[in-house]
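Here the complex is missing one protein chain, while the rest keep their positions.
Showing subunit A:
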Amino acid sequence: MEQTVEYAHATGALSGIWLLVAIPLASAAVLLLLGKRADKWGHWLGVLAVAASFVLGLVFFIQLGGLDAEHRSAELSMWDFITVGNLHVDFGLLFDPLSGVFVLLITGVGSLIHLYAVGYMEHDPGRRRFFGYFNLFVAAMLLLVLGNNYVMLYFGWEGVGLASYLLISFWYGRPAAATAGKKAFLMNRVGDTGLAIGIFIMFATLGSTQYSDVFNGVTALSGTTVLVLGLLLLLGAAGKSGQFPLQAWLPDAMEGPTPVSALIHAATMVTAGVYLIARSNHIFSANHTLQTVVVSVGAFTLLMGCIIGSAKDGIKRVLAWSTVSQIGYMFLGVGLGGGAYALAIIHLVAHGFFKANMFLGAGSVMHGMHDEEDIRRFGGLSKHMRWTWLTFMMGWLAIIGIPPLSGFFSKDPIIEAAYARGDWTSWLFGTAALLGAGLTAFYMTRLFVLTFHGPERYTEQNKHPHESPFIMTVPLMLLALGSIVAGFLLSRHSAIPQWLEPVTGEGEHDPVMPPAVISILVLVVSVAGAGLAWALFRKGTALQEQPAGAVVTAARRNLYTDAFNEAVFERPGIYLTRALVYLDNRGIDGIVNGIAAGVGGSSGRIRRLQTGFVRSYALSMLTGAVLVVGAFLAIQLGWLA
């Protein structure tokens, strides 16, 4: 890590990278500002904008590939964003292999989900508004990954947050949606504050927030500073990515429309934390303790997500907890450092495909089932929804890591890398990851079987499930294709590790067991988990929640994390607020109101001097004149001075 970080200036076509952000932003502005006038064609504009960004992104990506590894980056300084004292922040963009991968994921998966949403939101009166927010999200997310300094990143970070809150509470008439939006907002504030303070520390210690300056300067910092800085960045990352201890908002965020869950809360935005850590790899690699913390957060969260996911009955809830858990894998990867950064990115991209696929599949199921979410009320849908079933199956096989689908190629190496950490923790983290794979297989199979197989357990109004229209199934097919081949293509000949090497550096592998043994173990554990679930839920399940043991009850209650938050943060917070309100009403307002009353009263009294009679005006002028002349003369005669 002693090499200096330098980014080449953007040249040729690459100097147009700002268009990537500008196009969806302009489209969002049109959609949100034109109002009802854009209702008829607005959604197509939204789709077109993201698709255009994708095509451009592809062109830039190929351009970038043509550069040699030494200079494989394009930095574009557009204008001075903030210049105050010593603080200079560029409005600058950076297109390098890491941001390139993200751009393609965001715009590629984003285009498909936009297309799907045209069908999904067809009957919603707020469709234009929806696409406006959606485009806003894409623009902000692209800014997040394309910024060349931490302030730009923070700008995009808050932008995606805003879009996320707007979209979670898109159906703001529903109390649950409004509350979920609020929850997401509050929990993200905690993380965002951490990130902001982290950026302040960078400026205070390094005098810059520019990536190149920070990464080159970080080696000169003391270990403690790096640790604190890294922990703050990690807090920000955990907030955005729904990692422990800030995971509670993500499952609730499923109150938004399903395309939102797919794009923002599964495929892209929630991986921003992984991006942040991968981008800041120079900081995280500089401190071993820091890496251990990241790995621990990842490992803990991935197990937590699996356990809770096994006990949930809402189709989107299970997928949400599965997202939490899969991002745990990614955190595990980026925490391991070295070559594992690239592995985490592979898993991130692969996950983007299969999770978006399954979320959209879930949306398709709900579309045909009158918005029913409860998997206990599904069953046997494979007969009614062939395409949804087939595509969902690809996602299911991918996530549980059956070869040759993408999960196998992306998750397996992370588990291997966890076993290769180098000391006794290899066993701890490796085994956690292995156990997670088994649990993943269990709860995903449970979801799949209960939804698509077994006896039909429909409610009265859901007698006739139907397949969704083509505009929804075509994106599903494309995403399913992605779920099948993405992992293989990405890891073939170490394509991604080599591609990312200029950004993340190389890694060394030396696992405690031979890789082949680990692979086989993972496969065995996964198949066992899936088989167990198949055996248990093949015949359906109880329609009501059954009494269960302590572990299952805890899992149903999100491992009591919500209760913990309520007891430790919410209640004291409410009491503190009440005390402050009391103080404000009685103390501060008393003073303020007193002053206001004083001013008003004296105003009323002095006002009476304004009688309207010229004679009294003349008198007051004369008095004033006597006083002024008197004052001058008094000064002259030395009375006052």
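Keep this in mind: a contact is a pair of C-beta atoms (placed from the backbone, for glycine too) under 8 Å apart; a residue touches a chain by one contact, two chains touch by 3 or more; residues count from 1.
What we mean here is this: contacts and distances are computed from a predicted model.
Its UniProt record calls the unshown chain "NADH-quinone oxidoreductase subunit N", which is the correct pick from "Phosphate-specific transport system accessory protein PhoU", "Protein-export membrane protein SecF", "NADH-quinone oxidoreductase subunit N" or "ABC transporter ATP-binding protein".
Screening A:12, A:125 or A:604 against the full complex identifies A:604 as the residue touching the chain left out. Within the entire complex, the positions of subunit A that touch the omitted partner chain are 596, 599-600, 602-604, 606-607, 610, 612, 614, 617-618, 620-621, 623-625, 627-629, 631-633, 635-636, 640-641.
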